[in-house]
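Below is the structure I would like to discuss, written out as structure tokens.
Entry: subunit A
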Amino acid sequence: MPAIAKGAAIKLGYVSPQTGPLAAFAEADKFIIDGFLANTQAAGLNFEVVVKDSQSNPNRAADVAKELIVDDEVNIVLVASTPETTNPVATTCEAEEVPCISTAAPWQPWFIGQQANPGDPSSWQPFNHAFHFFWGLEDVIAVYTNMWQQLETNKSVGGLFPNDGDGNAWGDKAVGFPPVLEKGGYSLNDPGRYQNLTDDFSAQINAFKSGNCEIITGVMIPPDFTTFWNQAKQQGFRPKIASIGKAILFPQAVEALGDTGHNLSCEVWWSPSHPFKSSLTGESAAELAAGFSKATGRPWTQPIGFAHALFEVAADVTKRADPTDSAAVVAAIAATRLDTIVGPVAWDGANVPPFAAKNIAKTPLVGGQWRLKDGGGYDLVVVDNRTAPVIPAGGKMEAIA
Partner candidate 1 sequence: MTHETLSSSSSQAPAAASAWTVTTRNRASSVAALLIVAVLLAGIAAPLFASRSVLQDLFFILTMLTLAQCWNLLAGYAGLVSVGQQAFVGFGAYVMAASVALGGFDPVVAILFGGLAAMLLSVPTALFVFRLHGAYFAIGTWVIAEVVRLLLAQWKALGGGTGTSLPTGVARELPGVRLVADWFGVRPAQAADMVYYWLALLLACAAIGFAYRLLRSKQGLGLAAVRDNGQAARAVGIDPNRIRFAVYLAAAFVTGLAGALIYLQKARISPDAAFSVTDWTAYVIFIVVIGGIGTIEGPIIGVVVFFILRNLFADYGSWYLLVLGLLGIAIMLFAPRGLWGLFTERTGIQLFPVRRILAGGPLTKTIKGGPHG
Partner candidate 2 sequence: MAILALENLSKSFGALKVADDVSFTLEEGEALGIIGPNGAGKSSLFNLINGNLRVDSGRILFDGADVTRQPPMARCLAGIGRTFQIPQPFQQLTVFENLLVAAAYGARKTEREVSDRCADILVATGLIARANQPAGSLGLLQRKRLELARALATDPRVLLLDEIAGGLTEAECGELVETIRSIHARGTAIIWVEHVLHALNSVVSRLLVLNFGKVIGIGRPAEIMESQAVRQIYLGIDV
Partner candidate 3 sequence: MALLETQGLTAFYGDFQALFGVDITLDAGETVAIIGANGAGKSTLMRSMSGMIANAAGQVRFEEREIGALPAPDVMALGIAMVPEGRKLFPSLSVEENLLIGRYGRATAGAWSLQTVYDLFPVLKERRNSPGTALSGGQQQMVAIGRALMSNPKVLLCDEISLGLAPVIIRDIYAAFPKIRAEGASIVIVEQDIGQALKVADRLYCMMEGRVTLSGTPASVGRDEIHAAYFGAHTA
């Protein structure tokens, strides 16, 4: 372990949206980083983490990434949560030739979104310094269709994709939902990309009604989904299934729907029932979640596991390479084979198309449904694990009343 031999601290830079509209994603950052530092210190390792806030603003994200590299001279940049933060940071690291590990954004918006011409796959280039671990659209599609198969439907799907990083990727005619759904025998009714913070979804509702859609899917921000869902009810549109990304990721968002959140379904990246352990602390997923709730008094959320895993990977990489030698660090990242709290992470190209094989590592994904608890509040129950059987299912898919 060369760095420690020298006695100098290993400097990690970390960027996440701690304030602004995406702040919920970074809610656990302080808890995770405190835990990480305490743990590594106990193990005799000398880490320093420089934390920067992207303020949910892509301009700011690029600026702070530059600051980390130029002012703080960090050895590795870590970045998490939504393309609005991960992409500018990764782009900056790539230009500055500084190793970057990124997570918590589906890999297509991350990878394709950083290409000079996203519309032309033949022009896409792999990155030399930026690496990303998370799942991809193919996973969420598989999870959703698996869930849908559990119920009897007419296979007519309504799509709600906004014109943002996630929405464009999900709705993409080549790499998004449309081709896969078609293959699976589903018909997709996609009225088009709407802008975020839209106040009226009657156009979509009319389209879904006339297309007789029994399934609704999409990747929406919470206010938009609430607007849509209410308006749908008011207009008498009642699908059997609604599988929505992003909007119902956090329990608070589901609770904001009142009783109408029951049996909404979503992808599950991580939960306390995931059977994985931290390579740093040995804690189980359940223990990590409980620790967070205890320390902050807030319910667990999915990004916690990924924030933790990000630091696991960083710790692992610095064990295997001199942190001051960026080429060595990059090589070490590429060679990672680590079992983390979100599952195994390895940039081995498994289940990734060749163009992205170098930079993308995939983590398991399952499907879940929000169930109204007796005393109020919601539970997220894993209802489909065919994509990752190691993760236990807690129930079966149910239709919305």
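The candidate set was assembled so that all candidates are chains of the complex that A comes from, given by their letters.
The working rule: a contact is a pair of C-beta atoms (placed from the backbone, for glycine too) under 8 Å apart; a residue touches a chain by one contact, two chains touch by 3 or more; residues count from 1.
The model shown is predicted, which means the values in this text are computed figures rather than measured ones.
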| item | value |
| --- | --- |
| Single touching candidate for subunit A, where 1, 2 or 3 all sit in one complex | 1 |
| Of subunit A, residues touching candidate 1 in the complex | 18-19, 52-53, 55, 57-59, 62-63, 66-67, 70-71, 83-84, 87-88, 91-92, 94-97, 109, 113-120, 125, 127-128, 162-165, 167-169, 193, 195 |
